[in-house]
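In this view, the complex is presented without one of its protein chains, the others remaining in place.
The block that comes next holds chain A.
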Amino acid sequence: MAERKRADRDDDLPVYLARPGTADQVPRQKYGGLFCNVEGAYESKTIDFDALTVGQRSSRSPRATNREELKPSKHETNFTPSHTQRQPEDTVQIKNAFENEPPQNLHKSERLLIKGGRIVNDDQSFYADIYMEDGVIKQIGDNLIVPGGVKTIEANGKMVIPGGIDIHTHLQMPFRGTTTVDDFTQGTKAALAGGTTMIVDHVIPEPGSSLVEAFERWREWADEKACCDYSLHVDITHWNDSVKQEVESLIKEKGVNSFQVYMAFKDLYQMSNSELYEIFTFLGEHGGIAQVHAENGEIIAEEQARMLEMGITGPEGHVLSRPEELEAEAVFRAVTIASQTNCPLYVTRVMSKSAADIISQARKKGNVVFGEPISASLGTDGTHYWSKNWAKAASFVTSPPLSPDPTTPDYLNTLLASGDLSVVGSAHCTFSVAQKAIGKDDFTQIPEGVNGAEERMSIIWDKAVVTGKMDENMFVAVTSTNAAKILNLYPRKGRIAVGSDSDLVIWDTDAVRTITAKTHNSAAEYNVFEGMELRGAPMLVVCQGKIVLEDGNLHASAGTGRFIPCTPFPDFAYKRVKARKQLAILKAVPRGMYDGPVSEFLPMSRGGTPSASARTSPTKVPVRNLHQSGFTLSGPEEAPIRPAGRRIVVPPGGRSNITSLS
């Protein structure tokens, strides 16, 4: 309510100080910027005569109250019992142009007008009306001139935010013959229920299979089932020249600009450092974003073996075998490689303090790195792995694991608020208890993943905004805008502006709800946030210009989601990268030819064939043999240690470029 109060105070100001359509805060005006049309839109279209009349109050509140008097609310959105005592002006009203139209058909409406909302973008908040048509925001401003037959939503000064973008989901993910319980329908429904209007799912091709084929398969699944717009990351699970070509075609033709590589899951998805280097180099050249699942898979494998050997088979073994250091180590390594290859890096699932610290340090050093904490790491911790209830403990199993340190969520929220972490995903990947039970005798077999798509926005609001760590604009940035920028979808997504998609959410800052598996929209039996009371919830969700959540009722229909292609070279990351590329041109030192004496040596050697794939190439054995022969040779040579004949002698012609000691 802080915002409301401030707004009220604003109303008391003289009219000439209260600008029409502006917010309580001092807006960061960006004249001449990309979105100056937003500013201009209402200035030209809405002449608020009341506001210009000296001695009268600003038009906003009176107008709202007037309307309430005139048009009593038709649909009151009551989320929780706590809402029942609310004053009418705190509720959202939807007025249909045709009074008889049944509410069930609301979502088919193509023209929407949201009146009296406080638009919150990542840079500023202001009061204005929004008119949407055909899934696109057409006008923003006061006193919009709109065609008839428009459905009007009275926001009553509530926050209107761009719909959330969940940048990391694993819906309908195949896993060793089973599939996650939340398919694209179930998952996107849950997302919409939580105020998220776009998801970005991960395509995981089996190692060795074609990336493009896997991508097409995922598209097929999602096109058929998704209820909201979606986009896809593609995970690179193996690397060779044909994969390289596929990646290129995905970037250029298929609208994928982000690719994830795994540093964990040894012998399955894990990439070696050399492969990471090559992939990052390639992505850096082609304008992709390199995402990493950062954990040191080699050491994890060792630790897992050790844990099992010690007789630890339960879910606690999962977290014990994946200590947060290993996450931090891998993040550090990924940052190093990305910095070497000048490729923007995106670290998925930041689960621990130390990993987050590495990211924030890297950012301080100027590396282009984005960190993605997930709902689970922001909302809960890893103490539950020690739960006596196996199923509960198993439901928390995800990689990297939740940190057993209970102060981690708070820490990550702080870094998120300070901008060191950029964007929040959910890594929503749910398995039923029966599926988790695959690993009942061996924690390494437990399918990994937690829920979070539905709770994501509320968790951030509750943990970061309510606690005063971040403001509403930052909230929008981390839940939506930054994701859109990274994916190069901005300003189509992630902003309320003329021309943007009409994906928006009326956010109820005061709603309180208790998370429980009984009421959530996911198909999983356990919810990792079970029993958590969260403030802040979506009151109304508009997706593709249609109302999909209203009054606590979801009106989502499977298959309406569109694939949103992403273009390479997102400015958010690549402006800096491009500039650095121009700086980083290396030059050799011009020297004359060396014509002094040269020792004999066995050519096997040290820097020999430094190709990444050399490890598996058959050249290894000869290398080894040469070594051995080299050794034996040097043995006898050792006796005259400094063979006189080998000392440098000035050659007859004189030393051309080896100058004498200075």
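Throughout what follows, a residue touches a chain if its C-beta (ideal position, glycine included) is under 8 Å from a C-beta of that chain, and two chains touch if they have at least 3 such contacts; residues count from 1.
By definition in this document, contacts and distances are computed from a predicted model.
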Open item on the list: There's a gap in the complex where one chain should be. From "Dihydropyrimidinase-related protein 2", "Serine/threonine-protein phosphatase with EF-hands", "Aminotransferase class I/classII large domain-containing protein" or "Dynein regulatory complex subunit 7", what does UniProt name that chain?
Closed with: "Dihydropyrimidinase-related protein 2"
Task: Residue in contact with the excluded chain [from A:215, A:332 or A:507] - done: A:332
Task: Contact residue for the chain not shown (choose from A:163, A:255, A:287 or A:314) - done: A:314
TODO: Determine and list the chain A residues touching the chain excluded from the picture.
DONE: 174, 176-179, 181, 183, 206-209, 217, 221, 238, 265-268, 272-274, 277-278, 281, 296, 298-299, 301-305, 307, 310-314, 316-317, 320, 323, 325-326, 328-329, 332-333, 336-337, 339-340, 386-393, 432-435, 437-438, 440-441, 444-445, 516-518, 523, 525-526, 530-531, 586-592, 594, 596-612, 614-616, 618, 620-621, 623-624, 627-628, 630-631, 633-635, 637-638, 641-642, 646-648, 657-659, 661-662
